[in-house]
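For reference, the structure is listed below as structure tokens.
Note that this is a trimmed complex: some chains were dropped, and none of the rest were shifted.
The letters A and B name the chains in turn, as written, and every chain counts its residues from 1.
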Amino acid sequence: MKNQYLAWIVFSIIIAFVLFSAFNTTEAGDQKDSFTMYSETRDIEGLKIAVNLAWTLLCGFLIFNMQAGFAFLGAGFLQKKNTLNYLTMSFMDFCVGALIFWAFGFALMYGGSSLASGLEKGNAFIGFSGFFLAGNAYDFSTSSVWLFHMMFAVATCTIIAGAVAERFKFHVHLIYAMILCGFLYPVFGHWVWGGGWLAHLPFGSGMKDFAGGGVVHGMGGVMAFVGAWMVGPRFGKYNPDGTPNIIHGHNLSYIALGTLFLLFGWFGFNAGSTLAATDLRISIIATNMFLSAITGAITVLYISYFKTRKSDTVMTCNGALAGCVAITASAAYVPHWAAVIIGITAGLILKASLHIMEFKLRIDDPVGAISVHGANGLWSLLTVGIFADGSYSEVKGLITGSGWQLLAQFIGLVTLLAWSLGTGYLIFFLLKKTIGLRVPVKEENTGLDLYEHGLNCYSG
Amino acid sequence: MKNQYLAWIVFSIIIAFVLFSAFNTTEAGDQKDSFTMYSETRDIEGLKIAVNLAWTLLCGFLIFNMQAGFAFLGAGFLQKKNTLNYLTMSFMDFCVGALIFWAFGFALMYGGSSLASGLEKGNAFIGFSGFFLAGNAYDFSTSSVWLFHMMFAVATCTIIAGAVAERFKFHVHLIYAMILCGFLYPVFGHWVWGGGWLAHLPFGSGMKDFAGGGVVHGMGGVMAFVGAWMVGPRFGKYNPDGTPNIIHGHNLSYIALGTLFLLFGWFGFNAGSTLAATDLRISIIATNMFLSAITGAITVLYISYFKTRKSDTVMTCNGALAGCVAITASAAYVPHWAAVIIGITAGLILKASLHIMEFKLRIDDPVGAISVHGANGLWSLLTVGIFADGSYSEVKGLITGSGWQLLAQFIGLVTLLAWSLGTGYLIFFLLKKTIGLRVPVKEENTGLDLYEHGLNCYSG
């Protein structure tokens, strides 16, 4: 009954947050005469604020729809008996993740960035203002940045959920989702986007990650690697001689549909990252992302076809997603032809990474999250240093003849790897030694739906 | 063959509307030189109109996507043999509902509100201008308000469809959808949003329902209560001793996915209700709605878990929706910490209401619509009077030390209950005594898909 205490602890922490928050913000009404908060805009500056606010929110809503994409995609990859478990994991991780990001994470990440009202305090390593979106952070500008970037934070958890699916304990997933969104993700995010030290590297324009190719996908993918490694492969995945078995997904149509919803949301993920429609680069960003996605898919389709004479649907979908990931750090900086090259390389990296995970490292990743998000997320950071053409924010990659940006990106990549592997190992190790990561093997065979949730996904 | 005549009547009414409309609007081209209608905007005031128009439309489109959410959600909750029936009910009710709302309902609701061109005539009890969006109401401003609020009207029907599913006659559902969207909903809506008497109560700021927590969800839920009660429980739901049986949904993955689509659309539902992006409150509204949704889900998950040691996916999804409903009337008025409290209370109310419906009143509600939308919709009205912090539109709840707004909300709640219960009972009673509400028990056992639609949803 260890889980019982655990759940009580989680619930108590949440209640404590709320009470603290209520206490902390009863005087919030005081700021109510600030122009920015409620009144209609009156001049062109105000109208511009409204336009950019609407853009940020609408793109944020689109990113939320990626949760439907993750849900479809992951569910399709898994066995029937674990469908409900994955759906609940990927649903609840954004619930607890978003709540903790509201309470803590956002303040650690964007404190000191001065990106919106109430985010003044912070240093090069961590932020410390904006807790609970209270006080001066109770403002339309701060809520809008929170909403958009909360969607990023929770996506990181959902990426991990896919890699550890079909054998991971449900409540342990929620615990590390809270740790991730409350601390690990915000700290690294602060270094890159919150005015931290990586953003101010003295090489190139400092390390650049336009829409989270590294911060979100790289980190999620690397942590998924640690999690999948430490929880071990699914029972029956590997034979005694080390050769892998294929465990088919129960509904491949969900994979295709999930991919489409992810692409739909990804437009918001990338183009919305300007936080402004008045930054006219948004159409080039969206076009780059789409070009990279489709070439990723095409590359993987034809590679598979040449090898097997079959057109592999599932791989093709992952190829499109790999293309999206690989361009995410660089979508604003590179020309269209480079987006096509990046998509092709993403497909190649995906294939190579999947091979290494499955056959060399023998890490069991049911949905391919490590290869799609991790390997291509890291590659995404380098694409900035290689393909940036200097036409946006003065970011100049190798193709302009300068290697400094690539150096900055490489430092960012190494830091990301060190932070994610280090803290990821620590968290999963502690959880393994205390509560345990894995459901009993008997329950794994019966299916996690019955064990964790008490019923099956399909009936009748 | 009574249904045959019925269908002819419905169809004839529709044709009559169209002909009347055509006759009534042939001179519509006369207004075509009005600035607001077609030409490009030329100055900042025009640009502001365009920005708010785009915001309203895009949010309206998002709300339409909630129909996909309702369709998934409801279908997942039901037995395989009734899937098609529910999908067709929830599809066709917005078709006939929207058509009648175009012809009649909108004019009754917004006539006299002067919210857009051609909506001048109306009194405190009912509106009477804007029929068929014709005459002066043939204008971009009126179309945009119509499109947005039509989405609200038809959502009310779809809420009811879930509660009466698996035993209700298909064509009778369409008939009350027409009555609801053509008369019942618009009248109450007029009192709250069309410049009617509830909006002008001399307490607080008058009764406030920001985005339809009461008008849409409360009314839909209360009518669902009347409908589910009068049609009676599904055959086999209750044992002779009055104890209920659980009838499992046939595909719980549809429930999780439907919930995600509903949340996606709900951003538009709430944040779009400003009808203006220049009302910068939109980001606070969206954030509040999301915080309430996730705490609703978390609350229900842990309550269920403490009781049963299982993490109930289905209840969690309904918890998220209950959180959305409970904040819908108050999303613009309350601070973030209150949104969290509202989400928690929504979860508790959901659990209590489900228990009362299932075990005490023995009303069979297959999808939980009464508890999610009805109970929490009513609660939503009160949250305005309790948690409004005075930072928006001068609406001040108990937490600012004033009880007047709560009084106004309470009057609104009582009015809503009286109107919905009274007219709902009348409609369902008349339909029951004439055409009958319920399919024959033999057909109910075979499944409504075969009976009403002639084929099964799944084959092969």
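Criterion: a residue touches a chain if its C-beta (ideal position, glycine included) is under 8 Å from a C-beta of that chain, and two chains touch if they have at least 3 such contacts.
What you see is a predicted model, and the numbers here were worked out from it, not measured in a lab.
Undergrad: Copy number for the full complex, please, knowing 2 are shown in place.
TA: Counting every copy in the complex, the total comes to 3.
Note that only the chains that are shown with their structure count from here on.
Undergrad: How many angstrom lie between the centres of subunit A and subunit B, each centre taken as the mean Cα position?
TA: So the centroids are 33 Å from each other.
Undergrad: If you look only at subunit B, which of its residues touch subunit A in the complex?
TA: Residue list for subunit B touching subunit A: 44, 47-48, 51, 54-55, 58, 62, 79-81, 248-253, 256-257, 259-261, 263-264, 267-268, 271, 276-284, 286-287, 290-291, 294-295, 297-298, 301-302, 305-306, 308-313, 316-317, 320, 335-338, 340-341, 344, 389-393, 399-400.
Undergrad: Name, in rising order, each residue of subunit A that touches subunit B in their complex.
TA: Going by the criterion above, the answer is residues 3-4, 7-8, 10-11, 14, 18, 21-22, 24-26, 28-29, 31-32, 36-41, 43-44, 46-47, 49-51, 53-54, 56-58, 60-61, 64-65, 67-68, 71-72, 75, 83-84, 87-88, 91-92, 94-96, 98-99, 102, 132-134, 138, 140-141, 143-144, 146-147, 150, 170-171, 254, 452-460.
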